[in-house]
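Quick one: the structure is below, and I'll ask about it shortly.
Shown here: the complex without one of its protein chains, the others still in place.
On to chain A.
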Amino acid sequence: MSDDDTPEEQPLGTLPLDAWHRGHGARMVPFAGYEMPIQYEGIVAEHEWTRQSASLFDVSHMGQLSISGENAAAELEKLVPGAVTSLGEGRMRYSLLLTEAGGIIDDLMITNAGPHIALVVNGAVKWDDIAHLREHLPDEITLTHYEDQALLALQGPKAAEVLDALVPGAGELTFMRARSFDWDGTPLWIARAGYTGEDGFEISVHADHAEKLADALTADDRVKPAGLGARDSLRLEAGLPLYGHDLTTEIDPVSAGLGFALSKKRRETGGWMGHQACAVKLGDGCASTRVGLLVEGRMPAREGAPVYAGDELVGKVTSGGFSPTLQRPIAMAYVGAEYAAEGTALEIEVRNKRLPAKVSPMPFVPHRYYRGS
């Protein structure tokens, strides 16, 4: 027996909660340059617990950055397609760092945090992001990397009541809003966001207090720790693309189905890196596009599997796995635009077998974000 998921050979960092994860029985694997918990009791159990109750994920490998200084918002707008200058205080936006050719360098969350603009970027590419930002932002803009901050994600339908009991007022945030809180003298920055499709929060806390917060959250019976394995199956069910897999510098936002991240006004005004390339795609359409696929049978189709329409190779799977909620394999793939219509019958080749699959709308499992009552 051999696992084909060979870990990368590189010196690994440890995150603030390393000992905490091990103490809670986590299986640790190399990911994004760190040893990270892939699972505790099992991916399916953790996945289901997140959908029913609340799970605590450690996402401290992600990059927590800020930019500040005069015109920081306007300067950042030159590098992303989303509007930043019009973002109200405490509001967040999903956006993208793009190359001139429209390739996706990273996807990120941008928050107007008042005195500065907060960014959360992917762990695997955070150093490249920092280099890109530093290269293109004027010298007078200060770029800060909060390496001493841990980031915990509390996700699931019971996350709000759990967190509100611990940090009164946190439950009043609505989806994509953030602000600072005081938890018995410990400053927390809490955003109502996540990447599981469930309601939930991301909580930034100084590394020195991360264990105390993780203990306090998991002391509630409604919360269990969950690993990266469940995080991946949840985000796939939620139809959310994963950087390095579904998004790369070879892929532009229009092909990726992220047109919503290209703010309508800024499509017209331009003035951001990658605008011309994206404008061409918006006008002419894309050769290929990201779709969801419901796969028949039980055999999962993984990343890299070719997609066929009859004898014609029409695309490639970029994320795939078994959906615990739907009890069937699901996948994301890039396919030729003429094969992207909902219901189109395609085939995925896995180990010389053809698995029938149908283009499906995403999310595969409905989002349950809290947008206010």
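List of remarks:
Note that in this section contacts are C-beta pairs under 8 Å (C-beta built on N, C-alpha and C of every residue); 3 or more make two chains touch, one makes a residue touch a chain; residues count from 1.
One rule holds for everything that comes next: contacts and distances are computed from a predicted model.
Name of the non-displayed chain as stated in its UniProt record, restricted to "LutB/LldF family L-lactate oxidation iron-sulfur protein", "Glycine cleavage system H protein", "Carbohydrate ABC transporter permease" or "DNA-binding NarL/FixJ family response regulator": "Glycine cleavage system H protein". Summary of contacts with the chain left out: across A:201, A:322, A:339 or A:370, the touching residue is A:322. Among the residues A:24, A:281 or A:302, only A:302 touches the chain that is left out of the figure.
Screening A:95, A:233, A:288 or A:360 for touch with the missing chain picks out A:233. Interface with the hidden chain, as seen from chain A, comprises residues 1-5, 38-39, 42-44, 47, 229, 232-233, 298-300, 302, 321-322, 324, 329, 351.
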